[in-house]
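Removed from the display is one protein chain of the complex; every other protein chain stays in position.
For reference, chains read A, B and C in written order, and residue numbers begin at 1 within each chain.
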Amino acid sequence: MDTLPLAVPDDDAGPLTSAQLRELYSLMVAVRHLDRSAIAWQRQGIIPGYAPELGQEAAQVGSGYAVDTTRDFVFPTYREMGVARTMGVDMVGYMSTHKATWHGGLYDPVKSRLAPIQAVVAGSVLHAVGWAHGQTLEQKDGVALTYFGDGASSQGDVHEAMNFAAVMKAPVVFFVQNNGWAISVPTERQVAGGSVAARAAGYGMPALQIDGNDVVAVVEATRRAFAHARRGNGPVLIEAMTYRRGPHSTSDDPGRYRSLDEERNDAGEDPLERLRQRLLADGIADEAFFAEAIAAAEAEEEHIRAGIQALGSRPGAEMFDLVFQETTPALQAQAANWREESEHV
Amino acid sequence: MDTLPLAVPDDDAGPLTSAQLRELYSLMVAVRHLDRSAIAWQRQGIIPGYAPELGQEAAQVGSGYAVDTTRDFVFPTYREMGVARTMGVDMVGYMSTHKATWHGGLYDPVKSRLAPIQAVVAGSVLHAVGWAHGQTLEQKDGVALTYFGDGASSQGDVHEAMNFAAVMKAPVVFFVQNNGWAISVPTERQVAGGSVAARAAGYGMPALQIDGNDVVAVVEATRRAFAHARRGNGPVLIEAMTYRRGPHSTSDDPGRYRSLDEERNDAGEDPLERLRQRLLADGIADEAFFAEAIAAAEAEEEHIRAGIQALGSRPGAEMFDLVFQETTPALQAQAANWREESEHV
Amino acid sequence: MSNSILESTSGESTAMSADKPVSVTVMSMQQALNRALDEVLAENPKAVIFGEDCGRLGGVFRITDGLQARHGAQRVFDTPLAESGILGMSVGLAMAGFHPIPEVQFDGFAYPAINQIVCQIARMNYRSRGTMPMPITLRVPSFGGIRAPEHHGESLEALFAHVPGLKVVSPSNPHEAYHLLKYAATRPDPVIFMEPKSRYWQKGEVDFAADGDAPTGSKVMREGRHLTLVAWGAMVSRCLQVAELAAEDGIDIEVLDLRWLKPIDAAGLAASVRKTRRAVVVHEAPLTSGLGAEVAQLITQSCFDTLKAPVERVTGFDVPYPSGDLEDEYIPNIDRILFGIQRVLEYKRG
Partner (left out) sequence: MSNSILESTSGESTAMSADKPVSVTVMSMQQALNRALDEVLAENPKAVIFGEDCGRLGGVFRITDGLQARHGAQRVFDTPLAESGILGMSVGLAMAGFHPIPEVQFDGFAYPAINQIVCQIARMNYRSRGTMPMPITLRVPSFGGIRAPEHHGESLEALFAHVPGLKVVSPSNPHEAYHLLKYAATRPDPVIFMEPKSRYWQKGEVDFAADGDAPTGSKVMREGRHLTLVAWGAMVSRCLQVAELAAEDGIDIEVLDLRWLKPIDAAGLAASVRKTRRAVVVHEAPLTSGLGAEVAQLITQSCFDTLKAPVERVTGFDVPYPSGDLEDEYIPNIDRILFGIQRVLEYKRG
């Protein structure tokens, strides 16, 4: 499905260069490796839990790649590690949320242009609309990119967000990763009509349903959507069709609701392998490059793991200090009481 | 817009007879007269407030006419007086809500097959889905008919309801009265894309956008929708295009947001006059019949007004007695305290 | 104060006291709120007002009357009919550096937005470690007393006050309304501003001159020696009436307008009850788990030794807010408050 009018020529619109394709590959390898490692960290007790994004590397790296962090702003869910990495977010800060250090993560969301990690399904979709409308009010040209899943599309907030954005012509790109599952519920029991992209027409909003496992298609679609929104034409919806190859989270047991055979059939081609074949076929990269990418990913993971392992707990006083910009007497009294009874000072 | 597959022949599907057309006219006159009178009652201090439905008689009477009260169930908003009257609901009981006697009205919702009056915009749309799914679970053939407005279509609950109904193939007819306004906000600032019916396709649900001022079109569309849902084909959405000719409520002042000229232009032809002309043209009714209909409406209104005026306040003890099926010691204590201090017993 | 003073926002009467000029005007709470918003928009270019029917109509209570005309449809605008949308959008605007002043049309319609209020607005500063403050002032026409339809007479203060990350305030008269709204709408934290809708059209003196102190904490509206009546919103004026009646029987009642429902002025409560040794707290919300329990417990904690009787609560009942006909049975009325006072005064240790 492609109801987005052809974009007028744009600086961003040129085809991806070989260097960019190699960069995308390196990013996907880094993300894949970090993701796999995080599961291992959980098993080793380094972190208490994690939500893998195995299989969604093309959707995440490709869309994140289209972001201009000098002016755009991104609103993730709890599964956008690949987006964060692509945007250059501090990954120790990002991963700290999975270490149970701080809910939103320790990275700086304002500087990173990535809103804090969001655990409420569909929780931040409306925030993107508000932020985007702020761009309109100030005649700025930033675009808000908001992520959500096939499951999240059932939430009322997603509808309200699409309607608000379309009524106000807010520069928002709604990026749906349709990975086939919401924990144990498959898309066909979740998304009536079968496609989130098909909803857009009802709001007079253009939509693109794309192969979310083809990173090049993802980059190009996201760039087109950004260009459309940036020029004041209002919101766009992208539905990237992909597959959650792993469990919902490290505490999930997919064997209870899908078989290994089904996984193999439904997942389709691996996005990373697909890009590899393409780079090889087009002579853009060789085995040496791939080996280098993996080595870099390994080094990076080690660095991040070391950072995570070195990360201590945040001081308990932050519980009180970060509630408000202007604290209250009651909170101060509770903090004092806590210091006395828990820190014995 | 008509995406509803042609219904297979149905008992209900025959064209309206002359007697039925006359009945529809009488109903519309009764509703129009009662509606106008209720505004007068408010000015006379008989009731504290009222939400008129002037201009929506065809949409309400026509859709209510399609209901089979032996098996269907209807979920109104605060503006469905015409539906209630058409369904044969006790109108003193219905109007009592506007006398501030009891929030949901004093009529029996179970016997009437009309859920209590609902003041939360979009509040009962999901109830219809649950009730309808109950029919599926028990292999019954009732259909739930739920009303809401163009403004209500912005609420998240409406989206959740449509998605649930379509996923579960619940026998629901979503009946939208698009009357152009949500208090002061016109449809174009409310409904992105311009049509609520256009949303249905995104859920794989058929929809009908109809002339809501043509009572015959409304009856026929609603019957088709009922037949579709009753046969297990899932939900249908009807958007009846009409116009709120009066104020939002007796405390509204439409002069602040629309001019009398705009009202005259936008409202189009009066649904009642339209049916009158048709009956005359087709020789189905004459002036004597119209005069009789008005006389009957006047007599009925007098009867209802007398009932409303005779209606005393409900005993305060009902506040406590109707909270639960099984009361609690705390509530009993509060009731005793209230009796002592307020009734001095 | 003479009643002949012009009663519109524009007509100010200026009197002079010995030390400083006093600018006092008689106006309704609706006018005072409207004026406060007008000034906030003029003073802060980042302030924006929006909600259902806030723009062209000026709100169903006319609190935003004329503001769109004066400040433009970019600053004051109508949204689609969806409260979660309105509040969720506020979060994004705050992230973009705005000071959103959304309106929820009636108390009961804050419920569809509770998820965004509790999980997002109240927590974003915390979640973002102070990098994304939420200077959002949510106006909620609140409480009962106007014979309105269902869900138009709710008291949500106990819910809001329980949510970490929110501040909650309610004015009791036009003067308080003007100053508390101006204060709330310039804070860097989210404030729920609960407007007592039954008081919108009551007139009172407003002294626009800031008295220098921020309007934090509670406020003694009437001094007294025998008992403290604690109230907020529309119940304050009712308590003042009660105090006048009680005075006829020689009972000298102190009336404390709590004003801030979060944070609660524990010190102010303690100071008053340490003096009077008796307290009754009055609110419209249902009794159980209402804010009266918190107020009573704060008083008991600080004044346990001096209290002559347990703190009494005179409140709405544990029933859904009733229809207009039974409203006066539900909302604490003068009689019920007097009975509460009597119970406290007559309490004998057993």
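We adopt the following convention: a residue touches a chain if its C-beta (ideal position, glycine included) is under 8 Å from a C-beta of that chain, and two chains touch if they have at least 3 such contacts.
Quick caveat: nothing in here was measured; it's all calculated off a predicted structure.
For the chain excluded from display, the touched partners among the shown chains of the whole complex are A, B, C.
Within the full complex, the residue among B:W131, B:F148 or B:Y243 touching the omitted chain is B:W131. Across B:L6, B:V110 or B:L260, the residue that sits in touch with the chain not pictured is B:V110. Note that of A:G55, A:G82 or A:G156, the residue touching the chain absent from this view is A:G156. For chain B, the residues touching the chain absent from view are 73, 102-104, 106, 108-110, 115-116, 120, 123-135, 137-138, 144, 156-157, 160-161, 163-164, 167, 318, 322-326, 328-331.
Contact between chain C and the unshown chain involves residues 108, 111-112, 114-115, 118-119, 122-123, 126-127, 150-151, 158-159, 161-162, 164-165, 262-264, 285-286, 288-294, 296-297, 300-301, 304-305, 309-311, 313, 317-320, 347, 349-350. Listed for chain A, the residues touching the missing chain in the whole complex are 48-49, 78, 97, 99-104, 119-121, 151-152, 154-157, 182-185, 189-191, 251-252, 256-257, 313-314, 316, 318-320, 323, 330-331, 334-335, 338, 341-342.
The definition used in the following text is that only the chains that are shown with their structure count from here on.
Centroid distances built from C-alpha atoms place A farthest away from chain C. Centroids of chain A and chain C (each the mean of its C-alpha atoms) stand 41 Å apart.
A straight line joining the Cα centres of chain B and chain C is 36 Å long. Each of residues 80, 82, 84-85 in chain C touches at least two other chains.
Residues of chain B in contact with at least two other chains: 154-157, 189-191.
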